[in-house]
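Of the protein chains in this complex, all but one are displayed in their positions.
Labels for the chains are A, B and C, by order of writing; each one numbers its residues from 1.
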Amino acid sequence: MTDKDMRFDYLLRLGDNSLILGQRLAEWCGHAPMLEEDLALTNIGLDLLGQARMFLSYAGEVEGKGRDEDRLAYFRDTKDWRNLLLLEQPNGDFAKTMARQFFFDAFQYLQFEGLAKSSDDRLAGIAAKSLKEITYHRRHSADWIIRLGDGTDESHERIQGAIDDLWGYLPEMFDMDAVDDAMLADGFGVDVAALRPVWDDYVNGVLAEATLIRPADSWSVRGSREGKHSEHLGYLLAEMQFLPRAYPDAKW
Amino acid sequence: MTDKDMRFDYLLRLGDNSLILGQRLAEWCGHAPMLEEDLALTNIGLDLLGQARMFLSYAGEVEGKGRDEDRLAYFRDTKDWRNLLLLEQPNGDFAKTMARQFFFDAFQYLQFEGLAKSSDDRLAGIAAKSLKEITYHRRHSADWIIRLGDGTDESHERIQGAIDDLWGYLPEMFDMDAVDDAMLADGFGVDVAALRPVWDDYVNGVLAEATLIRPADSWSVRGSREGKHSEHLGYLLAEMQFLPRAYPDAKW
Amino acid sequence: MDVIDQEHDELETAFQAKVEAEQRIEPKDWMPEKYRQTLIRQMSQHAHSEIVGMLPEGNWLTRAPSLKRKTILMAKIQDEGGHGLYLYSATETLGISRDEMFEQLHSGKAKYSSIFNYPTLNWADIGAIGWLVDGAAITNQIALCRCSYGPYARAMIRICKEESFHQRQGYDIMMTMAQGTKEQREMAQDALNRWWWPTLMMFGPNDANSANSAQSMKWRIKRQSNDDLRQKFVDATVPQAEFLGLTIPDDKLAWNDVRGHYDFGEIDWEEFKAVVKGNGLCNRERLQARVDAHDGGKWVRDAALAYAAKKADRKAKAA
Partner (left out) sequence: MDVIDQEHDELETAFQAKVEAEQRIEPKDWMPEKYRQTLIRQMSQHAHSEIVGMLPEGNWLTRAPSLKRKTILMAKIQDEGGHGLYLYSATETLGISRDEMFEQLHSGKAKYSSIFNYPTLNWADIGAIGWLVDGAAITNQIALCRCSYGPYARAMIRICKEESFHQRQGYDIMMTMAQGTKEQREMAQDALNRWWWPTLMMFGPNDANSANSAQSMKWRIKRQSNDDLRQKFVDATVPQAEFLGLTIPDDKLAWNDVRGHYDFGEIDWEEFKAVVKGNGLCNRERLQARVDAHDGGKWVRDAALAYAAKKADRKAKAA
């Protein structure tokens, strides 16, 4: 992999994370437990979509093969997606959606804090701009973890179950592979492995306040950076990509 | 519309009915309430798929534009599909799947009995062959209506609810439009409006044995023959057509 | 005539005079009970329409054909949710709670605009909803900006601004489709065919058959008749369709030089009644989606309430 290839891949990872989670949030539209939450979820979805567009546009420019944000969003199949496995997991109930969001928000906040100091001005700019949004996302999801955890018996059980179900998807967030190493050495990227203790502190604090139990690290899955996804991603893409795939000559 | 156009449209209606219902049954694969039923549902699904292939191949030949069964199955968008609204409705629980199946089996049995006497040998042949399969389908679904209706309180409530939910999709089955009229006059097609009393007798008998109440005719929806479908069909097609749409140059 | 009746008459006369003097009625002001009930019915129906209206558009959110269009659509649907929230609040000033309004929606007692009982079947439908449905809504709402009830009038002013933005976005989708490939043009025409007549029905029955209109006009809730508003919409929209190169599905549509308006065909009120009655393709889905969201979300709302109570309790104990 050339340095250019690695930058492209790195930007894809960032863009795909935001896009796939944004797409999952879009599925909630009109179906949230209360109107205020419908607005909040679209708000977060809009932020994520905005991030995705900036990253994918940048990725396309770095690649230099004329692929724009839409070409990258609509004409890649499963094995070329780089989003974390966590983010493609189905919405489930509100508890599962919020647990997924919370774990990612807490991670993305730290990741973007680092990226805001990237030696690459454009990347640093996107990260700095997004960090303000993520600050709100993280507060929003943490609030819900606490409310659900310390709410009723039912909500406690549901959110604890969601956390248990998703726990094994989390270690992947902190993996460093050759691309991450090179991008870190370059000053372009971030040492995500080093974020784990800070993330743990933050997450442990919220879980404690929410009267929730941090699950044991009994299992973990990974593979997204090599395009090894769960079976859910294919369905998400079939739906998301239908129109551009069905009418490849059309402009929209 | 020329006579050729009408025959094409008529054959599409038959093929699309079988294909869309077959596709819905395929979604059950591996998830049925018992292993025997997993086998039964795939069995019925296979029969329906087989019918669809015969009708769509025939339709493509009648049309004469070089479209084969796959071209017709994978490269038409919502407005060009001719299946009954009933058949594209989501599976729901086993009760809803069985209610949908029962209503259609009872209809298709009568429809194909008529088609087996079509002046068109090929159509008559397909219908006659399929009629044996449908005889089994109808017995299978009727048996389940009776078992669920006269089973437990829960199963009774579920199947009655499913019947109520689907009732308004049924009148469409017996509609005759210009194409139907012309095909009937031609000796090609069947007078489906005339099937209603026989269908009613049969369905009423099964419902009575199942201790179920025939719903009042309080609402009805239609439109499939003009390509006006429910919002469910688009999702079904996005999933079903993904591969040929994404890789239009590929042979499989 | 006893004292109470007399007092009531005086209040009513003063109310009517105030209305006719173009002064706004505010929540604390005295108002006839029927005025209150009419407003509750109309405003809550309006609020319900905003949130039910999120569903047909939400149906294409996951399938929007570009990230830009997805962003615009998502923001638009969010605006609609915001309008709903704003309208529920405005309606609450009349002494009904949001929960009561939901209860009426879910039980079928309260209505929402019947236009949302039609399905969105291709991407051009998203354009057509913006262009036609929002266009019709704006035509209605502009008149309501001068409604006699203050909170409603103010809500309308705010909402109208955003709606006209939405309408332009919808028209832009239609334009792109109409100038696109053969298939896109077909989708655009198909969408126009399906949405045209239901949109005209949004203005309500012909004036001759509109029982409630006179009273609403007298109270200055309403400012223009259904037929006038409908005509206004048709006159504005026909040239837009021509510009798109699309054909409005009405043989009788023609410019009338004498009237200075477009003549147009008779609306099929039987279809309108049928759809209102429950024979729209999506009546059941739309209501069920709302009921499912509400019922399915009860445990979440309960949790939020329980947590808030615990928190307040702890605070009280700490004090």
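Going forward, a residue touches a chain if its C-beta (ideal position, glycine included) is under 8 Å from a C-beta of that chain, and two chains touch if they have at least 3 such contacts.
All figures in this text were calculated on a predicted structure; none of them were measured in a lab.
Among the displayed chains, contact with the absent chain in the complete complex occurs for A, B.
Residue B:154 is the one among B:154, B:177, B:200 or B:226 that touches the chain missing from this view. Contact with the chain that does not appear here is found for just one residue of B:12, B:146, B:184 or B:221, B:146. Summarising the interface, chain B meets the missing chain with residues 19, 23, 26-27, 29-39, 42-43, 45-46, 49-50, 52-53, 56, 69-70, 73-74, 93-94, 146-148, 150-152, 154-155, 158, 239-240, 242-244, 247, 249-252.
In the full complex, the hidden chain is touched by chain A at residues 77-79, 85, 165, 168, 218-221, 223, 228-231, 234, 238.
Going forward, only the chains that are shown with their structure count from here on.
Of all chains shown, the one whose average CA position lies nearest the global CA mean is C. When every chain is reduced to the mean of its CA atoms, the largest separation from chain B belongs to A. Spacing of chain A relative to chain C, judged by their CA centroids, is 36 angstrom. The set of chain B residues touching two or more other chains comprises 77, 234, 238.
Chain contacts: chain C has residues 63 touching two or more partner chains.
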